[in-house]
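Structure below; questions to follow.
The complex is shown incomplete by one protein chain, all other protein chains being positioned as in the whole.
Read from first to last, the chains carry the letters A and B; within each, the first residue is number 1.
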Amino acid sequence: MANILVYALHYEGAINKNSLGAVSEGAKLSAELGGEAHAILVGEGVPQDLAGSLGAYGAKKVLVAEGPEGLAQPVVDAMAAAISSGGYKYALFGGGLLGFEIGAGLAARLGAGVAMEVTAVRAEGGELIAERPILGDSAISEIKYRSEVGIIIGRLNAFEIKESAAGASAPVEQLSFELSPHATQASMITRGEQRGADVDIEGADILVAGGRGLGKAEGFQLAEDLAAAFGGNSAVAATRAVVDAGWYPYAAQIGQTGKTVAPKLYLAAGISGAIQHKVGMQSSENIVAINKDSNAPIFEFSDLGIVGDLNKILPKLTEAVKAKKAS
Amino acid sequence: MSSHNDSSNDKVVPAAWPPPVDSQKEFVKRGLDPEDELIEVGVAIVGGGTAGLACANRLLQLLADDPETLERLGEVPVAVVEKAKTCGGHNLSGAVMRPGPLQELFPDLTREDWRKEGFAFGEVTKEAVYLTPTSKLSVRIPTPPPFKNHGNEVISVAALARYQQQQAEEAGAYILTETAATQLIVEDGAVVGVRSGDKGRGKDGEPLGNFEPGTDMKAHATVLAEGCWGHLTGAAIKEFNLAEGREPQVWELGVKEVWKVPQPLDRLIHTMGPWPLKLSHKYGQIGGTWIYPMKNEKTGEDLVSIGFVVELEYADATTSAHDLLQTFKTHPLVRKILAGGERVAWGAKALPGGGYWSMPKLSMPGAVLVGDSGGMVDTMALKGVHHCIKSGMLAARSIYAALARGESSLASYEQAIEESSVGKEMWEVRNARQPLQRGLLLGGPLSGIQQITKGRLPGRAAWHRNDETRMFVGKTKDVYPKPDGKYTFDKLSSVFITGNATRDDAPNHIRVQKRVPREIAETWRWMCPAGVYEIPEDAPEHGEVDVIVNYTNCVQCGAITAKGGRLTTPEGGDGPLYQIV
Partner (left out) sequence: MKICVLVKEVPDAAVEKRIDASTGRMDRSGEKNLNPYDTHAIEAAMQIKEGGAVPVEEIVAVTMGPDSAVRALHKAVSLGADRSVHLSDPAVAGSDVAATGYALAQTLKRESPDLVLLGQQSDDGECYTIGAVVAEHLGMPSLTQVIKMDVEPEALRCERQAEYGYDTVQVKLPAVISVGDAINEPRYPSLKAIMGAKKKPLDAVTAGDVGIDAGKVGGEHSAAQWTAAKAPPAKAAGQIIEDEDTNETVEQIVAWLDERKLL
């Protein structure tokens, strides 16, 4: 019987969505292994009902430990304590900075095998096998674990959120553990500061990306209007060429030297799709491209391509999207 | 400055729109920095290509047997300044090399060793020359003498330079990659060294936060091995009048691809057109192609090198070597060879095509010119690599002799070149190419006569400058295929696979006038294999237009210098990273 311990990050009363994905995935996998998925939260006075809510995503038990928030090493101590008391074969993390730091530290602590940027996991012969892309997403490698405990760190948005037991509440158990000396050496001064121009395009579900085809910096207004029309977790991104030209900030840049994204929808307006850009967004679930050049490389890998003038299409699309959402 | 009317089909001359550059003022530094600020080396070699490195290789071989002179040259006996990330990164050629000079340089290596080291890909045993009268037809003709390649070796200069770099480093050379040489330092009428380029300047040349100024490199002797239209070479030619009494230099542009193919090509192929070029004399198009088999012994892969070369004196602004290569690939002769294969490399490079009469004087006080910088390319046989190596070795010999004897004159190098295989071969074909300026139909036979008589007919044929051709917007572009991304490719994705990593906010290293007649703008736009020059959507069809210069795409082929612009050295480390071209 193999249990999976899933790390759940919380902030301001809500569970991070990548953690929800990890819990959902853990529940699915543990069932296949004939075990259970337990979640663990570390924080200062973690609300019981918040912890218990993970039951809806398939956690059979939730451990809550008292410790500093937003830092990795205390969580390594907590998870190591939980794992050493037995029963856990795997530790699972959703995407995000802390997942990486905790997972890696835990691997070092336990002498465990670790794989990061995992995009898929499957159960085979009572074991879990992880898959991750390598070499700029041009190939996929599989990882098997030789150690007693295996650590799996997912890529951003890799695990689907599933409320397999909607409404269920999991039993919550206090976990007491000791902070190692080095874990007390870092202290959070300010957490989660938002900074104006900076845009979290990596976390967005919908990205409207603009390229040279927008014609000028002001052309980005079209992209912003469309992103606003989609609403929710939508943002505007840009190609390297236009960031270079000063039309949009670097924080929004996608491509080899910018960010890599995998949103549910990537709408590329006036982007040719040259490979420098492609590697940054090709894992997007749905790619829509608007370009007036029918030979633009982006049409080779977009799911829906529209050959036309974006100056005509974007405003009308914005109106249509607004209308559809209102209905 | 020029009086052109704006009627359509008006022809315009690139030379009337010269680039804003004063090479003597900008690229020659008068006098050295103070001692404590400069670096002293024995011999400074500008350019880590085949020629420069052959010079370094040979020089170190000679110095190894003469510890006294070696000691006198100080801590850094030989320094090679190379602007690419690694030697070979900016080198490209066909190439089929005559083996002699390389065997002379490294006598302990066999040709099998060359292949194991990864820069050679097989001896030529079978060859064929074709004419392509139409897009479907090919006619095999008896192999003209210059194209006889039996016994020669198919190589990659990018890979060869890497090998030579390794050898030079092991022998004690300092190879300074990612370093551009931007100025020739002249003191009391002699070259005393070179200055390395600044790093960390912004788009408008302003120093950025991490600005690092260049350094003066003082040398007993300087070798300019910059390749086609060397930056400092141009300044040196002006400063020391090295082109006096010579024909002007003319250039050719080659665009090349390397393909991995399912079955090996069994022969070396050259084609002489005319398709896809136009026979009409009005178009002024002379060019040809090559298709060379390459067996990669390291990986076992069968590769093919394929390229299109066109002389830059053409008059149709829509002539594009890159697109002509893509067009050529659609010919059944080529499809048969490349079908089922995969493109693994692309590149472009200009080469000096003037031959013997266009070669500048090869030495000046304190410095010599080797390789393409000295115009030592035999464009009849399409051979220059062996001349690069030979001239590098001869320069090494002259420099060593002067250093050992404590002399300063390097003039013996010129005589050495004349008397060597370089001089002899260049002399033989000295008038063979010029007749083609009259077009293939008229000029072909004249050129043929020159070749058959092996240069024994007296006289000197003239060249007229590439940038003095009157340009017009013609119909060459009508045959270009729409790139499909699998067999034919656009310029942008081609530039991408060169590994071109030019810094986003680097200063513009290309000098052109920004507002020129449409015909000139079109000339640059089509000619440039990397898509650097663009014409704005809303520009007028006739008259003057603004030119957009996407210099970050530049793969430094050098063609712009022949047709009205000027390529200067970008920041060291920028540009392509050729590996197998």
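One rule holds in what follows: a residue touches a chain if its C-beta (ideal position, glycine included) is under 8 Å from a C-beta of that chain, and two chains touch if they have at least 3 such contacts.
Quick caveat: nothing in here was measured; it's all calculated off a predicted structure.
Student: Among A:37, A:98 or A:209, which residue is in touch with the absent chain?
Tutor: Of the listed residues, the one touching the omitted chain is A:98.
Student: Among B:279, B:446 or B:577, which one is in touch with the chain left out?
Tutor: Only one of B:279, B:446 or B:577 touches the chain omitted from view, namely B:577.
Student: Looking at the full complex, which residue from A:3, A:16, A:30 or A:157 touches the chain that isn't shown here?
Tutor: Answering carefully, the residue with contact to the hidden chain is A:16.
Student: Of B:215, B:412, B:488 or B:508, which one is in contact with the hidden chain?
Tutor: Checking the options B:215, B:412, B:488 or B:508, the one contacting the hidden chain is B:215.
Student: Just checking the interface: what residues of chain A touch the absent partner chain?
Tutor: Counting only chain A, the missing chain is touched by 9, 11-12, 16, 18, 70-73, 76, 96-98, 100-105, 107-109, 111-117, 133-147, 150, 153, 180-183, 185-195, 198, 203, 206, 230, 256, 264-265, 286-288, 294, 299, 301-309, 312-313, 316-317, 320-321, 324-325.
Student: Please give every residue of chain B in contact with the chain that is not shown.
Tutor: Interface with the chain not displayed, on the chain B side: 39, 76, 79, 85-86, 174, 176, 179, 196, 199-200, 208-210, 212, 214-215, 217, 497-501, 576-577, 579.
Following the convention adopted for this analysis, only the chains that are shown with their structure count from here on.
Student: Once you find the CA centre of chain A and the CA centre of chain B, what distance in Å lies between them?
Tutor: Centre-to-centre distance between chain A and chain B: 48 Å.
Student: Going by the contact rule set out above, which residues of chain B touch chain A in the complex?
Tutor: 482-483, 485, 490, 492-493, 496, 504-505, 552
Student: Could you please specify the touching residues of chain A with respect to chain B in the complex?
Tutor: Its residues touching chain B are 240, 243-244, 257, 272, 274-276, 295, 297, 300.
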